[in-house]
Each structure stands twice: as C-alpha cells, then as structure tokens.
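As you look at this complex, bear in mind that one protein chain is not there, while each of the others sits in place.
Presenting chain A:
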Amino acid sequence: MEQKPLPLAGGEEAEYLLALKQDFRGVMKNLPFFIKPAAAQRDVQRYSDKYHSSEQTNSLTDWNLDWRRFPRELQVHIRRRVREGLAFSTMDSSVPVQKKKKKKEEEEVLLKLETLEKKEEHEQSSEEEEGGVKKKPEEEEGAEAEEEYDEEELEEETDYIMSYFDNGEEFGGDSDDNMDEAIY
C-alpha cells in the first residue's frame, strides 16, 4: 500500500463508545431474543440427551409477548400426542399459565405415561432413522418441559440433579494439545 491509513481516533469518548458497544453485545447474547440453533446431533445416542434437551428451549418462555401486536400465525403451538384426538395448548403467555398448572398436573402425569408408552413403540419401530425421529420427540419433550416450573430437582421427574447427567466429556478439555504427556 502506498499510503498508510491514519491512526484511529482515541480519547475518552471513543473508549466509552467501545465499552458501550461490547457491553451491548454481551447483554444481547443473554436476552431471550438470542436464538441458538438446535444442538448438533452427536455420533452416538446418549442417555443424557433426553435430559439435556430441556435446557435449550428457554428462548421464548421468559419473554412475555403482547400478542395483540403480532400476527396470530406466529404463535408456537405445543402439541400433546394424546391417543384420542389432539389437544392443543398454545404458548399464549398472556394467559396466566401458573393458575392452570395445579389443575393440569394430575392430567399431565397420566398423559405423560401415555405419551411415553407411545414413544417407546415409535422408537422401537424406527431405530434406523435416529436423526429425524429423535428430533421430534426431543422437541416435544422440550416443549412439554416448558410448562412445568423450572426447579432443578423436579424436572423430568428424576431423582438426580442435572449435573448427574454430565458425561464427563467437558472434564480435562484444556489439555488437548499436550497429548504426549500421559493423563493420569
């Protein structure tokens, strides 16, 4: 290049603007507006995947949309696979979900047993197509989990806390490049 560019303008204002910009980006990443794509399918089906799926679907639950300003068709419907007919429950957050929770809990337990039964049959019959089918029950499970309140211990009715399902893959991840040393 023949001509070198001028140096950047420094000074207090520029630094403050820089700090504002980086803060803004950081905050946006944690807001419900940041939509993460579905996690990539790993090579082998793991037991803990069933329990990890509920973590991802937090994006629109804590954002109270005023549906009067949005077109109706953008509402995400959660379908529950009941044997007789289809019961739709919308994610319409303007309706206070908490009040109906207690009434629904008993129903939910029964429905859950039915859906799990159905799912078992479904998964046995189509074991080859892991990718396509796994996504659907995962998404539904994740969607169902949204309606329950998020206390760690009671999610998915396990007796274990979520960290029980860590498969230890994240442990020891830093020392990837020192492969010549033995790992004890």
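Throughout what follows, a contact is a pair of C-beta atoms (placed from the backbone, for glycine too) under 8 Å apart; a residue touches a chain by one contact, two chains touch by 3 or more; residues count from 1.
Convention: contacts and distances are computed from a predicted model.
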item	value
Chain not displayed: protein name in its UniProt record ("3-methyl-2-oxobutanoate hydroxymethyltransferase", "Sorting nexin-30", "Phosphatidylinositol N-acetylglucosaminyltransferase subunit P" or "DNA-directed RNA polymerase III subunit RPC3")	"DNA-directed RNA polymerase III subunit RPC3"
Residue among A:L17, A:L116 or A:I161 touching the omitted chain	A:L17
Interface with the undisplayed chain - residues on chain A	2-3, 5-6, 8-9, 13-14, 16-18, 20-22, 24-25, 27-28, 31, 33-38, 59-60, 65-76, 96, 98, 139, 174, 176
